[in-house]
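One structure is given below, encoded as C-alpha cells.
Every protein chain but one is kept in place in this view of the complex.
So, chain A:
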Amino acid sequence: MTTEPESRKNRRAEERGSQTQDEQENTMTAEQPVGDAAELQTRANTIIKVADHETPLRLENITIRYGGERNGAERVSVVEDFGLELGAGEMHCVAGRSGSGKTSILTVSAGLTLPTAGRVFWEDAPLDTMDDDEVADRRRALIGYVDQGGALIEGMSALENVLLPAVPDGEVEQRTEMAKNLLELVGLGKRIKHRPEQLSGGERQRVAIARALILGTRVLVVDEPTASLDRTSANKIIGILKDTTKDGISVLVASHDHELIRVSDSMTELS
C-alpha cells in the first residue's frame, strides 16, 4: 500500500473533526492490510499505471433522493450531505445496511447517475459541467466500475469481456496481451475463453475487476464484490483489490464484509 501524503492526512483529520458525533462513530480507519494475494504481486507493477493525481475522486455534499411528486409518493432521502475525498492509492469502504445508499454513492461516484444535490469531481473536474460524451470519455480514462455480481456480456468470452472497454478507442489488439495478463493476475489464466455462463460468481467478479483495470484505471469503484461469495473466493477478491492500491489506484468499495472493511484505509458507515 502506498503512503498517504501528510498534508492530505491532516486535511482529512480536520474534516473528521468537523463531522457530527454520529458520523465520527461510523467512520474508522483500517489499520492492517490483508496479504492474501501473494501470487499477484510480482506482475502487477508492470501493467498498472501509477496514478498521478492526489485526489482522483471527490464528493461534495452529495444528497440522493428517490421518488417524486409525479406519482404521488413522498421522496425518499437515501443519502444526505455526504462528502468524501479519495486519495491516490487509498481504499475507502462504504458500509451500511441494505438500502442505506451504498450503491447510490458508487453510481454517483462513477458518473452513472447524477446526485439530487452536491457535486462530484474527478481529478478536480466537476461532472455536472460535462456533457454525456465527456463523462464517458473521462470515465474510460479514470474510472473502473465493477457492478454487484460482476455483470458480464453474454456470448462473449472472459477475454472479450475484459477487452470491451478498449473498443471505443480502437485499442483491442494492443491491449489483448495486457488483458490476458490481467486475467492471469486474477487467477483466470486458464478460463480466458470461457463464457460468463460457464464461470462461477467469484470468477465473474474477478473478470469484471480485470475489465475495470484494462485501461489503466485510477479509481476502481466496486459494488459488493464479496456479497455472494464463499470466504476463499471473497478473500481472493479482497487481495486483488488491496494489491491494486499499491500501484496508486484508488478503490471505492461498497460492502458490509468485515474483512473488506478491515483492509480498507478508511470507511464510512451509512445509517
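By definition in this document, a residue touches a chain if its C-beta (ideal position, glycine included) is under 8 Å from a C-beta of that chain, and two chains touch if they have at least 3 such contacts; residues count from 1.
The rule we apply is simple: contacts and distances are computed from a predicted model.
Not every chain of the complex appears here, and the one that does not is recorded in UniProt as "ABC transporter permease", selected from "ABC transporter permease", "Spermidine/putrescine import ATP-binding protein PotA", "Ferrous iron transport protein B" or "NADH-quinone oxidoreductase subunit NuoE".
Touch with the chain that is not drawn comes from one residue among A:S104, A:S157 or A:Q205, which is A:S157.
Although one chain is not drawn, the whole complex shows that of A:R65, A:H194 or A:K246 it is A:H194 that touches it. From the set A:R65, A:R119 or A:R140, the residue in touch with the chain omitted from the display is A:R140, counting the whole complex.
By the touch rule set out above, chain A reaches the unshown chain at residues 110, 112, 132-133, 136-137, 139-141, 143, 145, 147, 151-157, 160, 163-165, 167-168, 170, 172-173, 191, 193-195, 198, 211, 215.
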